[in-house]
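As you look at this complex, bear in mind that one protein chain is not there, while each of the others sits in place.
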Amino acid sequence: MSQAMATMGRPHRKAGVLEDERWFASALLFPTAVLLGLFIAYPFVEGIWLSLTNSRVGVPGHFVGLANFDKVWNDSIFRTAVWNTCWYTFITTVLKLVLGLWLAQLLNRNFKGKAWVRAFVLLPFIIPTVLSTFAWKWMFDPTFSVLNWMLFQLGFITTRINWLGEPGLAFASIVIVNVWRGLPFYAISLLAGLQTISPELQEAAAIDGANGWQRFRHITWPLLLPVTMVVTLFSVIQTFADFQLVYVLTGGGPANATHLFATYAYQIGIGTGLLSEGAAISLAIFPVLFVVVLTQLLYIRRVETR
Amino acid sequence: MVEGSRWRRWVSFYIPLTAFMVVLLFPFYWMIITSVRPDKELYRPWNAKNYNPFWTWNPTLEHIRMLLEETMFMTWLWNTMLIALASTIISLICGVFAGYALSRLRFRFAGMLGTGIFITYLVPQTLLFIPLADIIRDFHIGDTPWSLILTYPTFLIPFSTWLMMGYFKAIPKELEECARIDGATRWQAMIWIILPVAIPGILSAGIFAFTLSWNEFIYALVFLSSSEQKTVPVGIVSELVRGDVFFWGSLMAGALLGSIPVAVVYSFFVEHYVAGVTGSVKG
Partner (left out) sequence: MSRIARRRLMQAAGLSAAGGLTGILASGQAPAYAQSTTVHWLKWNDFVPAADELLRKKLIPEAEKQLGIKITLETINANDLQARTTAGIQSKSGPDLIMAFNSNAQLYADSLADVSELCEAIGPAQGGYYQIAQGNSNDGKRWISVPYCIIGAEVAYRKSWFKQAGWDQFPKTWDEYRAAGKKLKAAGHPLGQTLGHTFGDAPTFAYPMMWSFGGKEVEADGKTVAVNSKETIESVKFMTAFWKDAFDEGGLAWDDTSNNRAMLSGTISATLNGASIYIETLRKPDTYRTEDDKPMKEDILHGRLPAGPGGQYAFHSAQSTMVMGYSKNQKAAIDFLRWFHTEGNYRQWFEIQKGFSCGPAAMWEKDKMWDIDPVMEPYRDAAKYGRVPGFAGRANQKAAEALTKYIIVDMYAKAVQGMPAEDSVKWAEGELKKIYAA
């Protein structure tokens, strides 16, 4: 601290435009505003405009109002995609949360090799998604599935499981991969939360005769809530807009059973060249996500200010 | 901390932890085995006789050799590292500044701006990349690392701002007020007093940003075209998935080798990451 003071030089009357709180704030926000304005706001507006026209690739088109949204709304595949996306986000989030909490509890104990285990746990989260999904694709492959081999050897199955081929199983497969990938993020972040809870609190409760569940319910969980909300928030946003995983694993098949918003938007916009309709599908995520996120944000704020 | 009788410890701790580890790490084991297994063994159906998926008696370095010699893997690795690092630094600077302004300074529209920045995080990439291609062209940065270094911050800034906001909020106001009474300017107070305290938060935002840039696929696919400019995920997918033949061995080797740098970063910083996340939500 003293060193820091020294570099600040002699005390003198503060001057300069940056001393004004508003100007200082503007200056600090400037780089962000430029980058986001240029690379998000402008393309975003263009994207919205696109969704209101009838343009195709290379054909600018003209304004058609909400016709694309109307068309999309009556599209059975779109409805499947909406349903899939919501369901997918819900299931994976619950699974990641429950399993992540469990894993965090385990990691929070003291045991030999703790540091190693914590580092290894993160691996699924850090490997590029496209590449790990290729590995899963290889493991799910109907002809070469090592998972089937294991289940067969263990005596759970007698014929193969058609992982990516049956609509239900294909959906289960993308859920499995998503949970596998996202779990470490939950576990490590929740672990961080757990570490802020002082052991004395737990001990005191234990002395008062609270059992494990009661201690979790009344001490750990309330204290963990803020971090849980933030982690869930980020994860919901990412899961909702998930693209790479499905694109690589199933391409939305079989028969559209695994299409999500993003993959369907991509198929329509890029595969079929109907940019305007693809943009409309992409944008349709927005209100849904917005509501979900807003609720979470408000909730977090409430928790924070409590 | 591991308490209770022996069998209880096993049931409540060792068994579940081992199960978690096995499930989480199995795909990695599978990648390792695949990348050293000769093609002849790779193409065996799961129900074949003598199929032994977990081991190979004839390990080969052929796939790794192909990856290193016949593709520009090392160049990709270097590109990815450079791009991830540069965009992370840019996003951190923006995120720290913006987070500081939004959480510690009073001005009109602060709340609105904060929400606005966060909302940009919700805009789907699949919508953005076509209009973005326009901008990239206008700036003449197509097929250069700059096309990614400048676009990645769009999804990195929102969450680093957000994370930092939480972190800054937890730091008592008196800290910089004291400094300012001692004559420090606002800028000095921020740089020398508040930022050092916020380092764990910055680190964890940085690690997270680095991982996301390392992962990115669509922008890298669309904005880069020459092989020597590509990033690891795009390079591997575009050169090792050839028509109706996948080079499984090399593909898996690339996936593994391509995640090592991030793994190293994490193994150094995981404790900081944990500390940083905690700080950012304590307030």
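Letters A and B name the chains as they come in the text, with residue numbers starting at 1 for each one.
Just so we're on the same page, a contact is a pair of C-beta atoms (placed from the backbone, for glycine too) under 8 Å apart; a residue touches a chain by one contact, two chains touch by 3 or more.
All figures in this text were calculated on a predicted structure; none of them were measured in a lab.
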Candidates B:R9, B:R44 or B:K169 - the one touching the absent chain: B:R44
Contact with the hidden chain (one of B:L105, B:A133, B:C178 or B:I191): B:A133
Contact partner of the left-out chain, one of B:I193, B:V222 or B:V270: B:V222
Touch list for subunit B against the chain that is not drawn: 38-40, 43-45, 48, 129-131, 133-134, 136-137, 142, 144-145, 218, 221-223, 225-228, 237-239, 241-246
Chain not shown, touching residues in subunit A: 56-59, 71, 75-77, 140-144, 160, 162-167, 170, 250-256, 266-275
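The rule is simple: only the chains that are shown with their structure count from here on.
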CA centroid of subunit A to CA centroid of subunit B, Å: 13
Complex contacts: residues of subunit B adjacent to subunit A: 1-2, 13, 16-17, 20-21, 23-25, 27-28, 30-31, 34, 42-47, 51, 53, 90, 93-95, 97-98, 100-102, 105-108, 110, 113, 115, 117-128, 130-132, 134-135, 150-151, 153-154, 157-159, 161, 166, 169, 179-180, 182-188, 192-193, 196, 211, 214-215, 217-218, 232-233, 236-237, 246, 248, 251-252, 254-256, 258-259, 262-263, 266-267, 270-271, 273-278, 280-283
Subunit A residues within the subunit B interface of the complex: 4-5, 7-12, 14, 16, 18-19, 21-22, 24-26, 28-29, 31-32, 35-36, 38-44, 46-47, 50, 99, 102-103, 106-111, 115, 117-132, 134-136, 138-139, 143-146, 148-149, 152, 160, 180, 183-184, 188-189, 191-193, 195-196, 226-227, 230, 234, 237, 241, 243-244, 261-262, 265-266, 269, 275, 278-279, 282-283, 285-286, 289-290, 293, 297, 304
